[in-house]
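In this view, the complex is presented without one of its protein chains, the others remaining in place.
Letters A, B and C mark the chains in the order given here, with residues in each chain numbered from 1 onward.
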Amino acid sequence: MSDLKLVARQHKEHNSVIQVGQETIGGKELCLIAGPCAVESEKQLFEIAKGVSELGIKFMRGGAYKPRTSPYAFQGLKKEGLKMLKRASDECGVKIVTEVLDTSLIEEVYPYADILQVGSRNAKNYQFLKELGKVDKPILLKRGMSSTINEWLLAAEYILLGGNENVILCERGIRTFDTSVRNTMDIAAIPLAKELSHLPVIADPSQGTGKRSLVTPMSLASIAAGADGLMIEVHNEPEEALSDGFQSMYLDSMKGMVSVLREQAKLSGRTLDLEKIRKEAV
Amino acid sequence: MSDLKLVARQHKEHNSVIQVGQETIGGKELCLIAGPCAVESEKQLFEIAKGVSELGIKFMRGGAYKPRTSPYAFQGLKKEGLKMLKRASDECGVKIVTEVLDTSLIEEVYPYADILQVGSRNAKNYQFLKELGKVDKPILLKRGMSSTINEWLLAAEYILLGGNENVILCERGIRTFDTSVRNTMDIAAIPLAKELSHLPVIADPSQGTGKRSLVTPMSLASIAAGADGLMIEVHNEPEEALSDGFQSMYLDSMKGMVSVLREQAKLSGRTLDLEKIRKEAV
Amino acid sequence: MSDLKLVARQHKEHNSVIQVGQETIGGKELCLIAGPCAVESEKQLFEIAKGVSELGIKFMRGGAYKPRTSPYAFQGLKKEGLKMLKRASDECGVKIVTEVLDTSLIEEVYPYADILQVGSRNAKNYQFLKELGKVDKPILLKRGMSSTINEWLLAAEYILLGGNENVILCERGIRTFDTSVRNTMDIAAIPLAKELSHLPVIADPSQGTGKRSLVTPMSLASIAAGADGLMIEVHNEPEEALSDGFQSMYLDSMKGMVSVLREQAKLSGRTLDLEKIRKEAV
Partner (left out) sequence: MSDLKLVARQHKEHNSVIQVGQETIGGKELCLIAGPCAVESEKQLFEIAKGVSELGIKFMRGGAYKPRTSPYAFQGLKKEGLKMLKRASDECGVKIVTEVLDTSLIEEVYPYADILQVGSRNAKNYQFLKELGKVDKPILLKRGMSSTINEWLLAAEYILLGGNENVILCERGIRTFDTSVRNTMDIAAIPLAKELSHLPVIADPSQGTGKRSLVTPMSLASIAAGADGLMIEVHNEPEEALSDGFQSMYLDSMKGMVSVLREQAKLSGRTLDLEKIRKEAV
């Protein structure tokens, strides 16, 4: 009935572990992805990249193409932003997670990204998902803001069916009647998705709540519920951010946060070792 | 605050009237678009096209590329379906409304369609909307299943800002807690969108309810609330339909429905003349 | 499965017609209920009652006990308000529809009301619904703001099972993600409830939209979709209203509205004769 086949728990003996260079997602080590909502400038990005890599965090997020509700809002630095991401990646050793907005942009984004992100607004863009099935890099698939869990997993099924098995699911909050917070983070979706599928599931408490003070408690809750990792917005100057500053962590507070997360990881049977970043021979 | 500019009621003195060949949408004459959910075969399509055109209905819908929740569901006849639509259009004189799934398919669909449809799953695919702003054919923009009215209008703003002023808004139901019907049709969105914007607004009671018995009452309600037209799924054999048969009207019952709609149109200050289709010199 | 028995369409050959003195609800004549959100003063109430009765409208709404989200908001005139309603009813010949908040208030409200209203916040207060089953006056049962159609009908089932067959269902909008309007009016619930049940179904476009400019189009849409009547908030001075003034019609504009509704009623196979109010021998 639900048409889950390749993504189904029954299809595979073990949890899927996604290899990204020398790093893995879905194994014992918790995956942390930190970075700004949008790439805004060389200065901003390198400060954040440096801060993030000094903590041993392996993955940096950052949007070069931004899907904005209004056409008059900042749309991202586009190609320039992608180049900055690449330079930051080379210099600081962080792997890049960045959003692809559309089939037509896959080719452009591909060389600059280690993981291609599908945003929640594209979670039912099936033509795009089919194209991503042909890509040989991992896909971070956000849940649509009005996708059921089954619809989210079927979106992943599209990618796997296309030949790309490296899909990371990401719970980022759903749209409900309650506007106290930006989205309602559906923490139960984490253990439920892991019950139904062998794919790794991470959580995005920044998008999921839209409120800085809730990011740490919701990160802890996500790990406690079984998440394989977290995607967290961090900014060197949140007050000056061109988008979503109110939900971004201060770079300075990340160190403290990481040590709190490490304790939770340990309790939840995971590790958060964050060894010093090893520069890979490129 | 809402960033509505080009689409805003204040931007234009009169309601926008979209010209499609010799037909118009948004004027006094109500616009009817009828046809199958998906193009399934030559026989099916031509029977429907013939039935529809005999009633004087000027626009036929029909999906050649279908966005399906499951990758294992019927995905449409694609290029073959587009060709059938074109032949039906030529033979029966109906104008074609068909969905484009993605930026990458605009070029393929363009020659076969009179109006390009953006489905609700693409209602926040901003890269795609930008591309549609460069197209010189009208766009039928469905409301996203979790789009607020402001978000829906801002999606249209993207298209107008790109240079294409010919946008038809289409309310097709939103996603709510109530699963008694497939979607919750937001009839109030019709007068509200018309209050806020000069663009024509039509309604899709087939998608909006997912239940055949509700299509006529919801069509009447839409016109009574001020809709500029209706998009209605009709099938020669609903029980055999490859998708959405349960919400499709029987071809045989369309005639009766049209005369009921005509009376409502008249009461609501509109016409539904449905004169004999004039073959245009192509 | 759905446990609908006494309220089910199958249970009864004909539509239920509720008798309220010499008036009926659910028959050919459309039922109009108009009046203020809350009873605020003798002057306000009598002006409205006079205006309403002069139009031939038979039922007046008015809250004496108000369920308010904040304990610091105006809670209604309570007993004093009930007495004013009774005097207005006696003087102007209108029948009174007023809300009962709780089992403990049934006895107090009973003598002053012709129809007891159950608000949407009480739509799942089953103990209260059981008590209302023992009352020998009609119950106007609003749909809960998060009640499915089945849950709404089962709430009515509680009342019928208790022995009171005189239930009028009232669609008043549900709570969804879209905050463009106060509630999302679920017009499809009207024909669907009438398909499933023999009980009369009316609509409340004032609560349902929370916006004056939408009240007339949504009233028309409700009738077009098959509603048996309308409940409309009207105020002599909406700008001064102690609650919900922004969604109240001006008393002055009711006359014009009524003649528009009458035309729609006629088209929808109903009447809206609004003969001069006959004073009944009490």
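Keep this in mind: a contact is a pair of C-beta atoms (placed from the backbone, for glycine too) under 8 Å apart; a residue touches a chain by one contact, two chains touch by 3 or more.
Here the structure is a predicted model, which means the values were calculated and not measured.
Participant: As a test of the contact rule: which chains in view would the missing one touch?
Facilitator: The chain that is not shown is in contact with A, B, C.
Participant: Taking the entire complex into account, which one of A:Gln19, A:Ser213 or A:Ser259 touches the absent chain?
Facilitator: Missing-chain contact among the listed residues: A:Ser213.
Participant: Would you indicate which residue among A:Val39, A:Ala156 or A:Ile174 is in contact with the undisplayed chain?
Facilitator: Hidden-chain contact among the options goes to A:Ile174.
Participant: Kindly state which of the options C:Gln127, C:Ser213 or C:Ser259 is in contact with the chain not pictured.
Facilitator: Considering all chains, including the one not shown, the answer is C:Gln127.
Participant: Would you mind spotting which of C:Gly27, C:Pro67 or C:Gly245 touches the chain that isn't drawn?
Facilitator: Once the missing chain is taken into account, the touching residue is C:Pro67.
Participant: On chain A, what residues meet the omitted chain?
Facilitator: Answer for chain A: residues 146, 148-150, 174, 176-181, 184-192, 195, 208-209, 211, 213-214, 217-218, 220-226, 263-264, 267-268 touch the chain left out.
Participant: Counting contacts across the full complex, list the positions on chain B that touch the omitted chain.
Facilitator: The missing chain touches chain B at positions 146, 175-177, 179.
Participant: What does the interface between chain C and the hidden chain look like in terms of residue numbers?
Facilitator: 3, 5, 65, 67-73, 101-105, 121-122, 124-128, 130-131, 145-146, 151, 154, 157-158, 161, 175
In this text, only the chains that are shown with their structure count from here on.
Participant: Measuring from CA centroids, which chain ends up nearest the centre of the complete protein set?
Facilitator: Taking the mean of C-alpha atoms per chain, the most central one is B.
Participant: Mind checking the rotation angle between the two copies, chain A and chain B? C-alpha superposition, nearest 5 degrees is fine.
Facilitator: 180
Participant: Need the CA-centroid distance for the pair chain A / chain C, whole Å please.
Facilitator: For chain A versus chain C, the centre distance works out to 49 Å.
Participant: In whole angstrom, what separates the CA-based centres of chain B and chain C?
Facilitator: Centre separation, chain B to chain C: 35 Å.
Participant: Quick check on chain A: which residues sit in contact with 2+ other chains?
Facilitator: Residues 146, 175 of chain A touch two or more partner chains.
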